[in-house]
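Some notes on the structure that comes next.
With one protein chain held back, the other chains of the complex are shown just where they sit.
This part shows chain A:
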Amino acid sequence: MNGQTSHQQSKDGRHDDDAALTEFLASLMDYTPTIPDELVEHYLAKSGFQCPDIRLTRLVAVATQKFIADVATDALQQCKARQSAVVKDKRDKQQKDKRLILTMEDLSRALREYGVNVKHQEYFADSPSAGLDSVSRDE
């Protein structure tokens, strides 16, 4: 008995879910994602994803756009935090960057939470002994 009622409920629930799903996919078609469909289709085709339905491509594009937006928001917060920290020290220096620029440092910190390890070389030296003191260089 209990099994039957729960089965009945799950059936109704599934019907509602289907309606919600189709509604969601229809709403996707209204929204134009920033990433063009052709680009998404190219890379999905390269990785073996095969689907003639354009709503799925849009879903993937929107998901990727959300990912970029999340990463960018985190990076922006890092950038703003750094700017406010600097301004506190030197109030006279008004010429501190008012413009918010996406730098490699902010990006790598923001991406670390997403499990992406982006390490940027701080400087490049032309020989292994560059920057060492003269004693060791002579050797």
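By our rule, a residue touches a chain if its C-beta (ideal position, glycine included) is under 8 Å from a C-beta of that chain, and two chains touch if they have at least 3 such contacts; residues count from 1.
Criterion: contacts and distances are computed from a predicted model.
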Which protein name, taken from UniProt, belongs to the chain you can't see among "Response regulatory domain-containing protein", "Transcription initiation factor TFIID subunit 8", "Sorting nexin" or "histidine kinase"? "Transcription initiation factor TFIID subunit 8"
Going by the touch rule given at the top, which residues of chain A touch the chain that is not shown? 10, 13-14, 17, 20-21, 24-25, 27-28, 31-32, 34-36, 38-40, 42-44, 46-53, 55-56, 59-60, 62-69, 71-73, 75-76, 79, 99-104, 106-107, 111, 113-116, 118, 120
